[in-house]
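Below is a structure I'd like to ask you about.
One protein chain omitted, others in place.
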Amino acid sequence: MSRWLAEALAVAAKDLRAEFRTRVALNSLALFALTTLAAVSYTIGPYRLAEEDRPFLLSVLLWIVIFFAALAGLDRSFVKEEESHTAPLLRLAAAPTVVWAGKLLYNLVLIFVLMAMLAPLFCVLMGFEIAMPWRFVAVLAVGGYALAVITTIVAAIIAQALTRGALFSVLSLPLLLPLLIIVIEGTTAVATGDLASYTQSLRAIVAMAGAMTIVSAFLFPIVWRD
Amino acid sequence: MFLSSIQKRVLNHEIPATDNMYPVPRGIFPPVSGGISISFSDVAKRYDLRVVFRSVSGEALPGEALVITGPNGSGKSTLLAILCGLLRPTKGDVRYLRQDGDDLPRDEWGRHIGVVAPSMAVYEELTALENLRFYARVRGLSIEEAEHRALLERVGLDPDRVTPVRGYSTGMAQRLKIAQALLHSPSVLFFDEASSNLDPSGQDWLEEQVRSLIDEGRTVVLATNDRREMTWGSRNVTLVG
Partner (left out) sequence: MNRVGLALKWFLFVWMMIVIWAAFMWIPSAQGFKGESSRIVFFHVPTAWVATLAFLVSCIASALYLWRREPKYDFGAAVSNGLGLLYAVLATVTGAIFAKIMWGAYWNWDPRQTSITILLLIYAAYFALRSAVADPEKRATLSAVYSILAFVTVPFLMFIVPRIYFSLHPDVITNADPDNSLDPAHLKVLLASLAGFTGLSVWLYSVGTRIEEIRHRRRQEVL
């Protein structure tokens, strides 16, 4: 078991090291997020929205930025392997679940770094007041995890196709929409301080994350090794 | 997999200094298992309406080299990929057999294979040493730093070089690919146009390497159109294309 983990960490470490040297995915994510945030902040700002609409609308805006930033950068983990032709040697060297776990870990790091940068900035620029800040972090964490799990398996699928860029968004969106609906609900709840709604949403996100993790772990070897 | 004491001794052995940049080759690691033979029958590959090849059969035995030849575009690299287990044939069978006659399941083939091919690259953003470290770790092998460095020296690369592989010449990159293929002491080796990008003395060195791999009882498969490489093999499969 620990050997499997060590191998998965090797994959994640390799991806992070390579990413750190070229910074392509990080740039895509950050650039997209910051540009969108700037646009939203400039046009809407902290004053334009009516008080009662703020929790919901600001949740929507935050998650839309996160989701679309993710769609801009999270496919890179697999697409780059195929485009640089490094995938075949990886297929021979590593067990499929090791590759899946390693890439998932890499995507998780990217998403969490993005959120850590974006969420505070968003709250400050948009005047987003959160009644339950720690629970807000929980929603971000679990929602971000679910987002990473789904985008990882979809990235693995599209990496083997011909027209990769648009296809990643097209395939991810139907699978992400239910998640989006629920995380928005959860974030609205933490902003207004509605504990019951928060608990219900968190449960749903955890269930979705759990289901997608198990299904991805099963299906990934089929996608990767054919 | 772990290196035996014999292997460790071989690696720590001092190479006598010579003027020749490329050390006289000798066996690097003894093969791990008792030898694996590959047999393939009636293998065909089709992509939608394009047929790559129709029916190819042959076998590669331990201690021998199988040479796959054919005109450009005849599917040598495709056949190689199928024999590695990276591609599924449209029809036909590929089997890996141990010495005791047992079939090796397809998910285990990768452990016993080393491949050098133009379509399979190593990581450009990493250095040579980082590449080897990664491939060792991801295979679950604990190989010491000194062994990696020795392997790099054997293939004629400087282990202390800090530039990423992106800055390497094609010949140097080819040598790293060969190092990566030998890293885990595989019983089966695939060489797809391996002499390409190597200068003449590098080609001599490669020939010595391949011959010693054969002598050690490993199974070698060469896909090539190079007349010289073709002489290294004892069996032949020709693709019509």
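Note that the chains are named A and B in the order they appear, and that numbering of residues resets to 1 at the start of each chain.
Heads up, the rule we're going with is that contacts are C-beta pairs under 8 Å (C-beta built on N, C-alpha and C of every residue); 3 or more make two chains touch, one makes a residue touch a chain.
Because the structure is a prediction, the values reported are computed rather than measured.
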Which of A:50, A:162 or A:196 contacts the chain that the document leaves out: A:162
Touch criterion as defined above, residue of B:88, B:161, B:211 or B:235 at the omitted chain: B:88
Touching residues (missing chain, whole complex) on chain A: 150, 153-154, 157-158, 160-163, 167, 170-171, 173-175, 177-179, 181-182, 185, 204, 207-208, 211-212, 215-216, 219, 222-223, 226
Positions on chain B contacted by the hidden chain, ascending: 44, 46-49, 51, 54, 88, 90-91
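Here, only the chains that are shown with their structure count from here on.
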Contact footprint of chain A on chain B as seen in their complex: 81, 84-88, 107, 109-110, 113, 115, 117, 119-126, 130, 134-135, 137-140, 164, 180
Partner chain B, residues of chain A touching it in the complex: 3, 6-7, 10-11, 14, 17-18, 21-22, 84-86, 88-96, 98, 225-226
